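Of the protein chains in this complex, all but one are displayed in their positions.
Showing chain A:
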Amino acid sequence: KWKGEGTTQNLESIVIGRCYDYIRIVNPAVGEKNCSQIWEAFKNAFINKDPCSILPKDYELFINFTLHTIPPNKSLFWENNQLLVNSFADRGRRYMSLGDTLFGFVGDFLYWCGQADSPGLDYESCPTTVECENNAVDSFWRMASITYAQHSSGVIHVLLNGSADGGAYPQPGFFADYEIPNLQRDKISQIVIWVVDDIEGPDIDSCGAHTVKTLETRLKTLGYDVTCTDNNK
């Protein structure tokens, strides 16, 4: 029916389990959270609805329940280099990427969607972004990205892939469309951009060139103090 992967099996157990894993082991500093309530809020965002009609604000309650402080100077935004980011961020110890927050942690690498007029999850297939923009997963990440940007402060870091097809700063993209517009200028002291090429990969983009130049200009116009470094050690 749809072209994308269906809902991940045992989604409820995985989400609830990750929620408790996060508050008990990964980052107990966030305090007590009601993981069953969080699962309900998450599920209610998309079940019993047309899977092409899910909007970011449908996840508002889920975000309310999972929100916690992001320590200043620890935000790490990224495009096209998730594995590198995870290893660099060191599970929140060095940096706290979106995937290291409670709301990002529970959804990472999972797929889900519902169906109209039925409380069930669709395990067969889910719509891709191409089939419809307002699908459950994309809207989730839009809401999560917006929230993450709104609560970031201090020095923020952006890790871009200088070997990516089409440029290091993708437009359209999550960083361009959902994160930059939601950064709180009065809370941010500096934006540090790192452009890293794949080892033995092509050097398609770098500081001061092409898409990265577009990004630097945009951020400076918005009034931010911006620095950029190539191939971070």
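Please note the rule applied: a residue touches a chain if its C-beta (ideal position, glycine included) is under 8 Å from a C-beta of that chain, and two chains touch if they have at least 3 such contacts; residues count from 1.
By our rule, contacts and distances are computed from a predicted model.
*Asks:* For the chain that's not shown, choose its UniProt protein name out of "Phospholipid-transporting ATPase", "ADP-ribosyl cyclase/cyclic ADP-ribose hydrolase 1", "serine C-palmitoyltransferase" or "Sorting nexin 4".
*Replies:* "ADP-ribosyl cyclase/cyclic ADP-ribose hydrolase 1"
*Asks:* Of the residues A:14, A:30 or A:226, which one touches the chain left out of the display?
*Replies:* Candidates A:14, A:30 or A:226; residue touching the omitted chain: A:14.
*Asks:* Just one of A:86, A:134 or A:182 touches the chain that is missing; which is it?
*Replies:* In the complete complex, the chain left out is touched by residue A:86.
*Asks:* Take the complete complex as the reference. Which residues in chain A touch the chain that isn't displayed?
*Replies:* 8-10, 13-21, 24-25, 35, 83, 86-88, 90, 94, 109-110, 197, 200, 203, 233
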